[in-house]
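Have a look at the structure below, then the notes.
Just one protein chain is left out here, and the rest sit where they should.
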Amino acid sequence: MKESTDRSAGPVLAADNISVRLGGIQILQHLSLQVERGERRAIVGPNGAGKTTMFNVLTGVLRPQEGHVALHGRDVTRWGVSRRATCGMARTFQITNLMHTMTVEENVVLALAASRPAVRRDLFRPLRSSSLDRPAAELLDRWGLGDRRHLPVHALSYGERRELELVLAVAAEPDVLLLDEPAAGLSPSETARVCDLVERLPRETSIVLIEHDLDMALALSDTVTVMSEGSIRGTGSADDPAISALVEEVYVGAVDQEDADVAG
Amino acid sequence: MGQLLAVTVNGLAFGMLLFILASGLTLIFGLARYVNLAHGGVYLLTAYLAIETYTRTGSYWAAAGMALGSAAALGALLYALFVRGRAWLRANPLPQVLLSFGIIYVISDLMQARYQGLAQSLPLPDLIAGSVTVLGTTVTEYRIVLVAAGILVAIFLWLLLSRTSFGSAVRAGVDDHEMLSAVGRNPELLFAAVFAIGFALIGVSGLLGSAFIGASPGVEYTIILYTLPIIVVGGMGSLPGAFFASILVGIGDSIGKAYFPEFSLFLIFAIVVLTLAVRPEGLVRNA
Amino acid sequence: MPRRSLLIGVVLAVIALVLLRNGLSPYSLSVWSLALVGGGLGMSLSLLVTYAGLPSLAQAAFYGTGGYAVGILAAKHGQDNLWIGLLLAALVSGLLALVLGLVSLRTRGIYFQIITLSFTAMIWGLAVKWRSLTGGDDGLVGIYPPSMAPFNGHLVTPQGVFTFSAVALILICLVVRMVRNSAFGHVLVGIRDSESRMAALGYRTTAYRLGAFVLSGMLAAIPGALLTYQLQFVSPAQLNFVVSIQALLMVVIGAGTLFGPALAGVGVIWLQEILQRHTDHWLLVLGAIYIAVAMVNPPALVQRLRTQWAERRTAEPAREPDLEVVR
Partner (left out) sequence: MRSRTWAALCVSAAMVLLAGCSGTAGGGPPRVDGKPAGSEVTVGLVAPSSGVYGLYGPTLGGMMKGVFGRDGAESGVTFLTEDDAGDPQTALTKVRKLVQQDGADVVVCCVNGAATLAVAPYLQGLGIPQIAPIPGPGGLDKFSTAYSVGFHAQQLTKPFGHYAATELGYKNAVILASDFVQGHDVADGFKAGFTAAGGTIVKELYPPLDTSDYGPFLSQISDADVVFSFFGGADAVRLVKQYDAAGLKDKAQLIGLGPMVSRLVLDQIGDAAIGVQGVFHYMESGMGNPADEAFTAAASAAAPPAVTPNFVQANAWTTAVVIEQAIKDSRASGASLLKSIAGVSVQAPWGPFSFNAETHYPVLKGLLYEVVRGPERLDHKVLGSFDGDQ
C-alpha cells in the first residue's frame, strides 16, 4: 500500500523558499506556498511568470537550487517523480500523455496496479485475470467512460483523452492532485465537462492547478496565488477584491507598463 | 619525456583523422537526426577510389577530386533515395541502423569484387614522406599534415556554420526542424547539401586515411569501432564536442597502446563509460 | 493471441517438427538447427525492442557470452551436462546484462543504441584478448556433445539436435508470450508508450527497463549456448556486433507481432544459406534486403493496419489517430 504518511493537520503540500536558476536565468526567487487538506488552489499569472517551473518543482521533475518541498510534512525535495506518486501525489499533463497503444481499461488497470506492488511485479499471472478488472470498470463508469472501455486510447476523441488523464490521476486516490492547464486546447463545452469532473473530485483531495484561462481557474479554486516574474505577488480567496485587483494589475498592468515605456 | 611527446603527437594525428570523419557524421546528425553508421563503408569506398585514381593518373589532385566528389554524390544520393520525405525516419534508431548496415554490406561486396580484397595504401609524395625530429623526438611528417588538416577542417566548419547564411540556416534547422521552412529556405535543398558536405568530409578522411590506415576489407568495421566512442563522448550533433572527444580518444588510444597495450581497447571504452556516468548526453551539450 | 489459437499453433508446430525431423537429410537438419537458434536470438531481442521500446544492439554480447559460458565449462572444466550448462549460461549473461543495463539505461533512443553497440564491441575485444580463458581469436575446441543427465544419452545426432533446438525455440516463444501478458509485461509496454506518465503513476521506470534488459540477456544466452553445442566450438565471431544487427533485422521483419521474430529469425538464417548457394555476391543481395526492410519499416506498417482494423471494428469512426512508430 502507499508509504505510511501521517495525516496530521499540517499542510498537505508545502514549498519553502524555492529558487531555481536555469541556463543562467533566475526563474524562481524564494517562493513559498502551503496547500491545506482539501484546499483548491489555483496558480495564475501571465506567460513567463514561472508557473510551469513551479509545477515541475512540486511534482519532482525539476530539482530546485534552493528551498524544500514537503509532502504531509515530510521533506521530499530529493525524491523523484515516481516516489512522490507512491506518497499520495498525482498529476495530469498539459499535452495528453497516455499509453496510446493500450486500451482505456488497460490504462486504468495500470494506474490502479501502481499502488498494489504485489500485482504489478507479478511475472506469471496475466494482468487480465488480476483482481483489478472490477474496480477499473467501476471507476470508468463513475467517470462516464465506461462504454469506451475496450477501445484503444488512440481511437478516443481529444476530449475523452483529457478525461482519461484525469481518471488515471485520481485512480490511486491521491491526497494532492496537481493539474497542468487542464483546459488547454479544449472547446468551451469540453472545458465545462472537465470543470464538472474536477468538481466531482472527493472534497478531501487537495488540488493545485496552473491555468491560463482565468475564469476556469477562479471557478475551480477557492484560493488563488498570483505569480509574475518568478515570484508570488499575493495569495487570497477567489472573490477577495484585493486579489482580483492584483490579478488585473499583473495581467493588464503588464500591458500599461509597456505603453508607458512607448509613451515615455 | 621525448617518447611521451611522440606518443601524444601520434595520438593527436590519429585523433584529427577521426575528427574529420566524425565531423561529417555530427553535421548530418545535428540537422537530420540521422546517425550514419555507414561512414565506415564510405571511408572504404573513397580510400580505394583515391588510391586507384592516383595509380591511374599519378596526380594527388585527381585522387582528392575523386574521393570528395564520389563521397558528396553518394551523400546526396542517399538523402534523395532514402531520407527525403520520410519524416518517420527522423531520430528513429531501428530503421536507421538497418539502412546503414545495408549500405555497408553493398559497398563491401562491390569493393571485394573490384579489388579482390587486396590491402592497398596511397604512396606519399616525397615532400611529406620522411620524418623530422622535433624537441628530440622523431615524428613522421605525415602526422603533422594530419594534425594540420584536422585543425583546418575544424576552422572551415566553424566559419561555414557561424559566418555564412547557409550556416545559419543549418543551425536554425538543428534547433527546430519544423522552423526551417519558416526561415524561407527550401529544406530539401538544405538537407541534401548537408548530407553532401557530411559525406564529403568522410571523403576527406578517406583520402587522408588511405595513406595512413590504407584501404583493406574489414576497415569499414574498425572505423566504426573507433568513431563510436567519439559520438558518445562528444555528444550527438555537437562539433566542438566531436573535436575534443576526437583528441581525447586519439591520444587515449595512443597512450593506451604505448604503455599498457593489453588494455588499449578498454581504455577507449573506459572513457566512454566515464563520460556516460558523468554526463549522459556527452561532454559538450548543445545539439 | 487468444489461448485457443495459440494451442493450435503449438500443436501444428509440433507436427511440423516431427515431419521435418524424419524427412530431412542430416545437412538440412543442421541448417534448420542453426535457423531455430537464430529464431531464439530474434525472440529474445523482441522482448526488448517491441515490448520495452529499448533499441538495444547488445544482443550479440549475451548470445556470445552464453556460448562462451558453456564452451569454457565444457572445454576447460569438463562439465558436459546440458541443463547445468544452459542454466549457468543464462546466469552469466544475466549478470552481464545487469552491469551493462545499469550503465546504459540512463540514456534513451539513438544514444542508448550506440552505447549498447560499443559494449558489444568491448565484450568482443575481451574475448579476443583474454587468450588464456577464451582461446583468443582461434576460439575454443574440445567441446563434446553434452550429456542430458536426467535423460539418457547425449545431444549428438542431427535429429536430436534439431528436435531440442525446436523445443527450445517453442519454449522461448512461450516465455516471451507469458512475460508480454503478465503484469510486468503490461507495465513495460506502458513505459514504452509513455515513460513520464508511468513515472507519475508511481512506477520506477528505469528499474523495470533494467528487469527487461536482464531477462532478455538471459533468454539470449540459451540459443547462444545451443549454437556452441551444435558447432562443438565457440569463437569471437559469435560476439561480433554484426550479429546484433542481424538480430535487429529479425525483430524488424517480425513487425511487432508476438511470434514474428521467431519466424523471421529462421527465415533470415535460411535466406543467407540459400543466397550463398546461388551467388558469389550474396552480401550485395543481403545489403539490399537490409535497405528494403529499413524503408518498408514493417512495425509501422502493421501498426497502421491494426489501427485501421480497430477502427472498422468500433461502431463510431474515431478521429484520424497520429501515426505511431515503435520507438
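A, B and C label the chains in the order they appear, each numbered from 1.
Please note the rule applied: contacts are C-beta pairs under 8 Å (C-beta built on N, C-alpha and C of every residue); 3 or more make two chains touch, one makes a residue touch a chain.
No experiment lies behind these values; they were computed from the predicted model shown.
For the chain missing from the display, the contacting residue among C:S93, C:Q113, C:S147 or C:S194 is C:S147, taking the whole complex into account. Considering the full assembly, B:F212 is the residue among B:F212, B:F244 or B:F269 that touches the omitted chain.
Touching the omitted chain from chain B are residues 3, 6-7, 9-11, 13-14, 108-109, 112, 116-121, 123-124, 129-131, 137-138, 140-143, 209, 212-219, 222, 226, 254-255, 257-258, 261, 264-265. In the full complex, chain C touches the omitted chain through residues 3, 10, 14, 17, 25-27, 30-31, 34, 80, 128-129, 131, 135-139, 141-142, 144-148, 151-157, 159-164, 167, 170-171, 174, 178, 227, 231-233, 235-238, 273, 276, 280, 282-283.
Assume only the chains that are shown with their structure count from here on.
Shared contact partners of chain B and chain C, listed by label: none present. Chain centres defined as mean CA positions place C nearest to the mean of all protein CA atoms.
In this assembly, the chain whose C-alpha centre lies farthest from chain B is A.
The geometric centre of chain B is 32 Å away from that of chain C, both derived from CA atoms.
Distance between chain centres (mean CA atoms), chain A to chain C: 42 Å. Put simply, the C-alpha centre of chain A and that of chain B have 47 angstrom between them. Chain B has no residue in contact with two or more other chains. Of all residues in chain B, only 33, 35, 82, 86, 88, 91-99, 101-110, 112-113, 221, 225, 228-229, 231-232, 236, 262, 265-266, 269, 272-273, 276-277, 280-281 touch chain C in the complex they form. Those residues of chain C that touch chain A in the shared complex are 178-179, 181-187, 189-190, 193-194, 196-205, 303, 307, 310-311, 314, 318-319, 321-322, 324.
Only residues 59, 80-83, 85-86, 90-91, 93, 97-102, 106-107, 109-111, 113-115, 119-128, 130, 151-152, 154-158, 168-169, 171-172 of chain A touch chain C when the two sit together in their complex.
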